[in-house]
Every structure is written in structure tokens, then in C-alpha cells.
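Right, I'll just put the structure down here and ask away after.
Missing here: one protein chain of the complex. Every other protein chain is in place.
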Amino acid sequence: MRYLPNSPRDREEMLRALGRSSIEELFSQIPEEVRFRGRMNLPGPLSEQQILEFFKEAASQSTREYVSMLGAGAYSHFRPAAVDALLSRGEFFTAYTPYQAELAQGTLQAMFEFQTLMAQLTGMEVSNASLYDGSTATTEAVLMALRLTRRNRVIVAKTLHPEYREVMATYVRHMGTEIVEVPYTASGQLEIRALESALNNETAAVVVQSPNFFGTIERFSEIAELTHRSGALLVATVTEPLSLAIIKPPEQADIVCGEAQSFGVPVAYGGPYVGFLATREKYVRQMPGRLVGQTVDTEGRRGFVLTLVTREQHIRREKATSNICTNQSLCALAATIYLCLLGKQGLKALAEHNLAMAHYAAQRLVAAGASIPFSAPCFNEFVVRTPGSAEEVLLELRGEKILGGVNLARFYPELKDHLLVCITETVSKEAVDRMVRVYEGFANRKKAGVAAPHPVGQEKA
Amino acid sequence: MRYLPNSPRDREEMLRALGRSSIEELFSQIPEEVRFRGRMNLPGPLSEQQILEFFKEAASQSTREYVSMLGAGAYSHFRPAAVDALLSRGEFFTAYTPYQAELAQGTLQAMFEFQTLMAQLTGMEVSNASLYDGSTATTEAVLMALRLTRRNRVIVAKTLHPEYREVMATYVRHMGTEIVEVPYTASGQLEIRALESALNNETAAVVVQSPNFFGTIERFSEIAELTHRSGALLVATVTEPLSLAIIKPPEQADIVCGEAQSFGVPVAYGGPYVGFLATREKYVRQMPGRLVGQTVDTEGRRGFVLTLVTREQHIRREKATSNICTNQSLCALAATIYLCLLGKQGLKALAEHNLAMAHYAAQRLVAAGASIPFSAPCFNEFVVRTPGSAEEVLLELRGEKILGGVNLARFYPELKDHLLVCITETVSKEAVDRMVRVYEGFANRKKAGVAAPHPVGQEKA
Amino acid sequence: MKEHPRHARPHITRDENLIFERSSPGKCGVDLPTPDVPTASAADLLGSEFYRDEIAGFPEVSELEVIRHFTRLSTWNYSVDTGLYPLGSCTMKYNPRINEVVARLEGLATDHPYAPTELTQGCLRVLHDTARCLAEITGMDAVSLQPAAGAQGELSGILMIQACLADRGNPRKYILVPDSAHGTNPASVTTSGYQVRNLKSDSHGCVDLGELELAMTDEVAGLMLTNPNTLGIFEVRIREICELVHRKGGLVYMDGANMNALVGIARPADFGADVMHLNLHKTFTTPHGGGGPGSGPVAVRKFLEPYLPSPIVVKKEDGSYSLDYNRPKSIGRVRAFYGNFGMAVRALAYIAANGSEGLLQTTQDAVLNANYVMRRLQDVYDLPYNEPCMHECVLSDRRQAARGVRTMDIAKRLIDYGFHPYTTAFPLIVPGAMMIEPTESASKEELDEFIEAMRAIAEEVEEDAEFVLKAPYTTRVSRLDEAAAARKPVLRWKP
Partner (left out) sequence: MKEHPRHARPHITRDENLIFERSSPGKCGVDLPTPDVPTASAADLLGSEFYRDEIAGFPEVSELEVIRHFTRLSTWNYSVDTGLYPLGSCTMKYNPRINEVVARLEGLATDHPYAPTELTQGCLRVLHDTARCLAEITGMDAVSLQPAAGAQGELSGILMIQACLADRGNPRKYILVPDSAHGTNPASVTTSGYQVRNLKSDSHGCVDLGELELAMTDEVAGLMLTNPNTLGIFEVRIREICELVHRKGGLVYMDGANMNALVGIARPADFGADVMHLNLHKTFTTPHGGGGPGSGPVAVRKFLEPYLPSPIVVKKEDGSYSLDYNRPKSIGRVRAFYGNFGMAVRALAYIAANGSEGLLQTTQDAVLNANYVMRRLQDVYDLPYNEPCMHECVLSDRRQAARGVRTMDIAKRLIDYGFHPYTTAFPLIVPGAMMIEPTESASKEELDEFIEAMRAIAEEVEEDAEFVLKAPYTTRVSRLDEAAAARKPVLRWKP
């Protein structure tokens, strides 16, 4: 086996040194009745060439020939070649968690930089070194708020990513935490009045995503004021952090958390991604996840170490702030590299590009006869009401090799025939125009009262 | 511009330090009449995303969907992922020629290993650290033989790669060197009698490729004896060095040279590849190209340096053994990594695999009604006479997404309707069988006296 | 400073400040095309309420500087690619390069989780096949790949126990956790809402059946067990243990972090575990990445399948794959989407590369290596539990502590010999633990070098304990002050 560095001779010598005559003897303490004596029914052994063929075949059964207008928590952005080139350095990707700081200054310094970048982006004072993903980061933020406030009630915007809400529910179910959902208005934003009446002095946290699941931007000032007035903490979730380059960060929040996949991490069918959690300095000892801190060596040189580890499971065990151990370090490194590459100007220019493209697409869609139900400003994602059945529009777009958006009826039954459309820099004007033509066709047929023709060779979704 | 690390402010400060007020002033010594004041008509500036799109488009206009049975000096072999992973380490691919040994032990030790591996493979005592490619390596071997013998006549097998013969002609033309070509026999090997009568005491070198351009293996004992009897040097060229894993190396030769592209270097439309040249120790001071030697540091530790540099242009200038400076170091590193991975057993198994596949293909072709004109044993490449026009066979194979071989009429007018077919491990049995069915079709139609149908949607080659 | 040890020599590295300290206004590592659509200005589109003008302090550097920055940083890391990484419990084995290639294939690396399942059959197949292989390896009946790492697998598993027992009438209150357990075990128990009851190990370092009998009351939902345990010892009475828990109406959770000792040798379902997680980033060669991403699939027996996190990947009768969300008994989601898909790709590639025979040989090598190290060090370092070990062994600093040298000091000195230290932090039942897991990826040659280094350090302790206390000597920073870091935390750069 090509991965194994011991030769048959090595094995013999080692057995001899152990005074054993066969490898079997090393397992003799295992009771026979629990020994597995069969052959596992597994693929392989395969040569590297065969492995490549297998996965190339799998990769061909994919949407790689399609233009994707899907977002909803996972964003297709161009990844500069330098990101993977650097991630692929064995010193980074084959290292363990940096417990031995003197042999891990590379990872540690990079994580310190990640923490700084996320703090700068979110307008918070400190950030941790990553959590699993946006959904668990939001959940951890809520758990942190429960601990900090010692209350047991959470108000969540209905426009928080539906799967994030599900994850939160899984984590808090056993605590009997009350979760109250606040609806959205015609602007596509949180209904402030509803929030106001939902808030009470039992409320630990208010969780609001911005841009929210519909892509619209929330007004945080009023939300924060109301939240803080009732002694609750405001948790702001961000699933598209590129927005923070041109949209004011929710500085009024107490915890800003979310998903940083947009920053150089591939969409990869949903993971691995990179959750983040940033907050105020005063809450740092209740933070979940790893933190890297600056210190000095015996000769006064600057260096970095994992710090405040007494919050963590390996020290505090059942009293830890979270059970997380392995986090998403390499993805956080990808985000760090990506953000350094784009930098202040590049990130802003890219965000402007996304905004302009999405704005253009929305305008063209309206001109084509679709309607944009929500009136508040958006970043690179917006909701469109399809002129005709959303399923049929999606199907016809598929014929054009376009994944035209997420059908919102899946998560919001009241939003039948509404699509969530995301336009990043990976979508060309030409593709937008092609999408618009499909909408035009539907709008015209609708006007003329004709049903959509069934696209050739396509079964129904 | 993203590659430039100086900011506008940096530039200003530097100009100020130079006492200049504009960058133009730094070019003021250049006479205005030779200044270029236009805008160069070039593509760009393009973003990275645009560059990727451009080259993906170019890459799509390729044979990547085809099975290739082309060899003839450029061999498709599977490249283990570890090769590129290691080559892509910046310390290797962004380093210069290792002139400063203390900062280049990585490259130097790897090159020393390359030299060792090539010497072991070829059965020679020493090898250099690479030359441009097989054609120039063969040419340099001839030049070396001319220097060593002080004679000016070269005998070349007609079965030496035709382009290698062309390169040799380009290099020796001005010296009035007589080049005599020796024909091949019905076995596809060098015609020994013709060699015997061509040899005389003016002859500097006899150049024989094995496996030769037809894929057949040459008998070196007799060739060497005749060659040495007339005081000439025997130059053995190898274009498919994988063969050396199961075929005896031409130890009787004085110089063994050729192309090591097979070892982990991509086919890449003809380059970059990696020439090699190995020889006996006594000829080392006439070798062209770089040599790495072992030495010690001031404390006796083993280390490696470029050595015998007085053969080279940067020291010897017009008296150097070759004008070569930059060689193919990274490709030689690829070969070194590849050979270490495969090792003694793997290389042999792979060579056996190639042999078995090619043998199977040849047998099946004969059974299908084609003929194999040459009788001597082959490695992974052989000549087949097509049952019908070679062009038409190739065209029909193209319809099957198979590149069916090199049409030999291009280089050997006497071999009309002969294809040079190469079957490596990248060709599956299924593809071979598909190829055979095309031949069967031709053979059957030929028997029946029917012309081949013109494949649909294909123009003539 | 003493002469440099044999297998390691210092070499120049470039120093490198924080990226923020390299920044200079106007530089940028990318060039973006101007969008080809009519653009209104962002400030106008967003309005002054929302528009952000700049991210204060954000770096401005060129592409080259980014390459240099992170290349330099990387050279200060030790990694599996650099050498032996015998961190106990971490299974730092070789990460095959082909895994990295296939995980980056266009299609696999680019499909969107909400793309129509008819169009993403390749990704679904990878998830399905990986789950099937893991079920086969563990003997379990069903697997979810959703958990992002081992700890989340633990939480998912405990939540399933809770849901199942609740369905049976009473979720109960406690989970038993042996005192040798990894820290995530008790932490996950708490996160799930259960309370931890610690279970004392017996004199062999194993579960004490008597203690278990006593502890396993009808308020106890189950036992969370690591097998082989964190001492690297196989629980030889595992059948009895599981039977006892079952008899008392509890369920057995197995922490599968140590599966590198068992693949092909014994299957947890066969010895009585009901639910377990696997760490793809340990046993199944997905790279550890300096601390993740990992992947912690949970595997369960048939009766727990309804409780698995939702959705699960199913293979339909026509051979195609889809996602099943209709799972009323599911504990719900533990994260968005379907798990760390990219890790499944790698794990499947690893399993397929090996096949059944290869995986068995791998386990055998891992166990052979650990026993070899244990036996060749036990005369110089204390071996608190003298049992045959599986994939790892645990020594202690007892003898060296007498001279004031602790496990962490020995670990730091090991750095000077060119090796990554072993694990020092646990198991807690061994004071001054030295937890060594060579994995199958250590050649005898490298192990001999490691053993030689360990023995040399033991001698150094005898001769000059003071010297060892100040190690490492050969790294670009000397020992770092962790206490100072925690006292007044500096967690970010500021201008």
C-alpha cells in the first residue's frame, strides 16, 4: 500500500523487537467474539488513476456547465489562484491545531490576522478564530447570550436563514428556551413593531440577519435600541460578509456572527465553510471557540499562542463555553489570504461590482414584467416574483443552463412563485440578459394568456 | 497592477530620494528618436477571472476528450498527484539556478538524485542535470563525440526520431559534418550490414535510438562492437525511458541520452520536456550541461554544489562544451519525484503494464486484419499497416474520439498507410477494443471491396 | 547551548511582520474588471444610512506580498509533511495528495447545495458512498455526514439517545463519562442538556464494571465510551459493559476518535455500541488544516436511524440519489446544508485507495508502531498502565518530574530534535501524561530516530535538568509566555 512507509522487513524487525511472532499477537487481548474476521465490503484497492477516474465521473454529474444564481447562504465568488496555492502548502494544511506554539507560529499569526480582519469588518472589538459555519456560529452566539443574560427567551427574525433557525432549535430544545419569530414587512425587513411587542425582560437575545435571507438590508439602530432597552443582547448574523465592504457594519450589535465562506472558500456542496463570531471585549470570556493572543518569548520577541483556553472543553470539560474542538482553521486561513489579496480597495470594488450587477438584474427583470416584492435596498441578492409559475421559470432557465434562484416556497409557503436570486461577479451581463429574456417570454405569454411550452428533453423539477 | 508591491507613495518617496521629480527623468538618457511613445497593441489589462476564462476557452479547443494513442517522442503517462504538489512548492519553482549553494541545497540534492537515477536507469556511470530535450541532448551527444574523437562524420540510424535528425542537422551544418543515414531492416531494426559498410575511421559517432522511432528494440551488442572497432563512439538515444525498467540498458554505448518526459512531465503540446545525457566517467570533462557534485562544508557536513563549471559558458565562454545555461531543472525535478514514487517495483510494474497493453493491441489488430510490418520486439509503441488508407482509418477513429497514431508517411514516404501506435497505461482495454473494431470494419470492407463511408460531420484531415 | 541534535538543523527564515504592518495605501492584490452594466454609485444605491465608505485598518498589499507573507509564515509551522507528528489522540497520518486533487475537481468543488438534486447526482453519490463505507467499517446501519467535527458528532449522538429514550418514555438525566475521556465528551454532554457523571477507571485504566454497575441507575441515559480508550487500551470487557448499560435501559455512545486502532479488526456495532462518531480528519486522512475543517459523521444502529440529523441522502430504486427531509423523528439539523462535503470526498478517496486489505494493513501498522515505541521507551519513561496498547501509548514524566522536568518540558526539548511533541494535556488520569500516537505513517527508521531522541532527552534530564527546562533552543521564537497572554489578552492588531 503506497501510503505505508514500513517495508515487510521493517515490520518483521519490529515484531522481533517486541518478541512477537505475528502481527495477530498484537491483537490477542481483543476477545474473539468481538473480532471482525470478514472482509469489509468496500471499494478498492484502487490505483490513483482509478480514483481520479471515479471522481471525474462523479464531477461530471454536476452543474459545472451552468451559470449559478443561487446564494442563500452559499455564495459563488471568484477565488484568486493565490488562495489555493498558499493553502496547499503542506506546512499549513497538514498541521494540527497549534497547541505547540513554537512550532506553529505560522498558523497562529495567520489566525491572529483573521481575528483582526473579522473585527475590522464587523466593527466589533474581538473575533474568535472560527466556528463550524454560519448556522452554528449564530447558535453559539445565542447560547452565549443565554449565558450572559441568564435569560431563556430568544427573538429571531423570520428572515434569518431557515436552516440557521433549524440548527438553533436543535441546540436549545432541551433547555426549554422559548423562540419567538418576528415577521417581515412589505419592505422585506424586520417588522419593528412586532419586535417591540415581542420583547420583554425575559428576552436574552434578538437575532437579526443582514442582508437578510431575502437579501434586504436591515436597519440596526432602532432594533438595537429596542433590544438593549429590554436588557437583551443583539446578535447580528451575516451570511454574505462581502456586503460589509460597502454596508455599514452592525456596530450596535453585541455579537456579530455568521458565515465567511464568501471569502475564498469554495461552495463545495455546502461545506466545509467557516463560521465566525465577533463581539465586545467585555464578553470575551464567554466566547466560544479558539482565540489566538499575542505574547512574548523568553527574549521578548513577539509571538502568538492559543489563549483564554480555560473557556474551552479540553481544560474546562463540562463547564466549557462550547464543546467545539476542531474548528475550521484552514477555511479561516483561506479567508485571511483572500481578504489580504483583495484588501481595502479590492474588497470594496468587488462589493460594488456585485451590487451593480444585482441592481442591473433586478431592474431588467422589472422591465421584463417580473416584480420585486420587497422595497428595501439589497446587496447582491433579491427576491423576484415570477411572471408565471416559479417552477416553470426555473425549468426553462435550466434549459438555458442557468440555475435561476432558490424557490422560496420551500421555506416560506406564503411566497409561492417567488425566487431568491443572487448575482455575483461570476454571473456575466450576458447571462443576466439571457435570464431576462426567459422572464420576458413568460410575461408575454402571461399577457397573451398562453401556457409555457414544455422545454424539450427536460423532466419536471 | 496587482503584481507590483510599490504604492504610489513609495514611488514618490523613492523619486524624491533620487532627486527626481518624475519617473520620466529616469529615462532621459534614452535618445528621443528611439523612445517608444505609443501604446502597445496587446490584450489586457485582464483580471484573473478574465485570464482564466480566456485560457479555459483555449483549453476547450483541444483533444482533451480523446483517447490518445500518439507517442513518437511524447508519451502520455499518468502523473501521480504528488508530483505537481511538490513541484508547486514556491521554494522549488521560484528559485534560480543554484549558484549560491548554501541557499539552494534543496535543488542541488534533488539534482544529485536525478543524476544518480538517470545513471542507474541507463547503466552509465554519470549523468548531467538535464538538457533542453531529447533532440538537443542527442545533438549535444554528437557534438561531444566530435570533440572527443576529433573526427567529423556521424552515422545515424534512419530510425532515430526524424525531428532529432533535423535538429542535429541544424547544429552541425556549419561544420561540414558528414551525416550518413543507415536504413532499417524488415525487423524494424538498424541494418547492421549497412552500418558495417558505412563505418570508417573518420566516423566520430554512431547514433541509434532504442526503442527506435518504430518502437522496436535495437540489438546493441553487435552495433557497439562494430562502432568501437572503428574507433567511433556509440550514442544511444532513448525517447521512451520507461522502457529501461524492463529492457536492458545500452551499457555498451559511450553516451546514453534522450528524453525523460515520460517521467512525470506533461505532454503539453511538445514542451517543456527534459533532455538527459549520461556517459562514462572518463568523458565527464567533455559533457555539456550542469553537473551537481557532492562536497563538504567547513565543518565536514555533506553538501552539494554545481561542479566542473569550467566546462560551462559562464566560465569558459567561447570555449565552453556547450552554450547551454538555463536548462530544464524543474522538469528534471518532476522526473526525480516521479521515479522516487514509482521506485524499483512500481516502474517495473508500469513498464510491464505498458508492454502487455501494447502487445495485446498489436495482437488484436493482427486478428482484425491489419498487419504488423516489423518483426522485432517492441515496448509500448509499434507500427501497424492499416487495412485501407491510413488517413481514412485515422479519421474514422477520430469519430470514435480516438487519436489513432502518427501517420508515418509524413516522415517515411515509403511507409504509406502505416501508423505508429502507442499504448500506455492511459489507454484502456475498452479503447483498444474500440480501435480494433474500426480496423475490423476497414478490413471487412476491404475484403468486400467497398470504400469506407465518409464519417459524418468530419472534414478530411 | 549544546550541539544541535542529529536530525535537525536550524536554517535561515525570513522574519515577517503582521500583514497590517506591511500595508501601504493604494496597493491591491487583485485587479477587477469594471462591470459591463450601467452602474449607479454604491453610495447612491445604498443611501447614506447604509453606505460604508471604508474598512478602517484593512490591509493594502500586492499579490506578491501576500504570497511572501504566507509562505514565510508557513515555514514556521511543523506539519505531517515535515515529519513525525506523534500527537496522541490526534491520528496525524499522511494526507494523500490525490485527495486534494479530487476534492478540487470542478463540479465537486463548485456545486451549490440548493442546486436541483437531479443535477447534482455526483455530489450526492459521494455522500451516499462515503456513508455506506463508514457503515460497513463500523458495522452500523446508518450514517449521517452532517456533523462538522467530532464534538458535533458527539452532540448529535447524545441528542439521538435523548430523543430515543424520550420516545421510550423518559430521556433520563445523566450520561456516564469515564475520567479518562477527552474534554469534548463531557462538554458535549452538557451541551445536549444532560449532566455528566464521571466514572472512575480501574487499575488497568479501563471501565470498572463494579463502578459502572453502581453508577448505571435509571436516571442514567447511557455511557459515553472511548474504545480503545485514551490510554490506547482496548476495553476487553466491552461486551459486558454494553450489555450492562443496555440491561439498565441505557444506550452506549462510542467516541470513535480512536478508530484507527480498529478498522478491519473489530466493529463497534458488533461489540454493542449503539451510536458513535468518526473523525474523518483522524482515521480517514482528511488533513487537519491547522485545526480543521474536520468532519464527524455519526453512525447508528437501525433503531436510532429515525433520529439522525435531517436531511439524509437516499438512493432511490432507479439508482438515483436524493435528499430525504421527511423525517419526523429526526433530532433536526445540527448545521446548515449537508456537512463538510469536501471532507467526505477525501475520506472516500482514501477508503477506495486502500480497500479492505489496505485498511487492515494500516491498522496493523498503526498498532505495531505504537507497541514498538512503548516497549522501547518504557525503561526510561514511566509506563503507568503496563498493558498491550493499540494505536497509541501513554507514558508519564514521573521519573523526570523528580528532577523538576515535566512532560511539557520534555515535549519542548523534543522540538530541538526535529520532532513534533506528543500530547501532554490528557488523559487526566495520568499525571504528567506523554501520549504518543505514531500512526501507521511512521517508518521504523523515523521511529528509531524518535526513540533515540526521547532516550537522549531522558539522559539530558539526568545530566542537566536546567538545560531541558529552557528548551526549545532552535526555533525562531523561544518558549512563549502563555500566562501573560491570558492575563491581558491582545486578540487583534491595532494601529
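Lettered A, B and C in written order, each chain numbered from 1.
Rule of thumb we're sticking to: a contact is a pair of C-beta atoms (placed from the backbone, for glycine too) under 8 Å apart; a residue touches a chain by one contact, two chains touch by 3 or more.
Not measured: the values here are computed from a predicted model.
Novice: Report, in label order, the displayed chains that the undisplayed chain touches.
Specialist: A, B, C
Novice: One chain is left out of this view; which of C:64, C:215 or C:236 touches it in the full complex?
Specialist: C:64
Novice: Which subunit C residues touch the hidden chain?
Specialist: On the side of subunit C, residues 6-15, 22, 24, 31, 62-65, 67-68, 71-72, 75-76, 78, 81-83, 94, 96-97, 353, 415-416, 418, 441, 443, 445, 472, 474-476 touch the unshown chain.
Novice: Can you list where subunit A touches the absent chain?
Specialist: 1-10, 45-50, 80-82, 85, 90, 103
The definition used in the following text is that only the chains that are shown with their structure count from here on.
Novice: Tell me which chain's centre, taken as the mean of its C-alpha atoms, is farthest from subunit C.
Specialist: With centres defined by C-alpha atoms, farthest from subunit C sits B.
Novice: So what's the Cα centroid distance for subunit A and subunit C, whole Å?
Specialist: The mean C-alpha positions of subunit A and subunit C differ by 21 Å.
Novice: Just curious, how far off is subunit B from subunit A if you go by their C-alpha centres, in Å?
Specialist: Whole-Å distance between the two chain centres: 48.
Novice: For subunit B, write out the residues touching at least two other chains, lowest number first.
Specialist: 48-49, 80-81, 85, 90
Novice: Residues touching two or more other chains, restricted to subunit C: which are they?
Specialist: In subunit C, the residues touching two or more other chains are 26-30, 32, 60-61, 63, 67, 71, 96, 98, 100-101.
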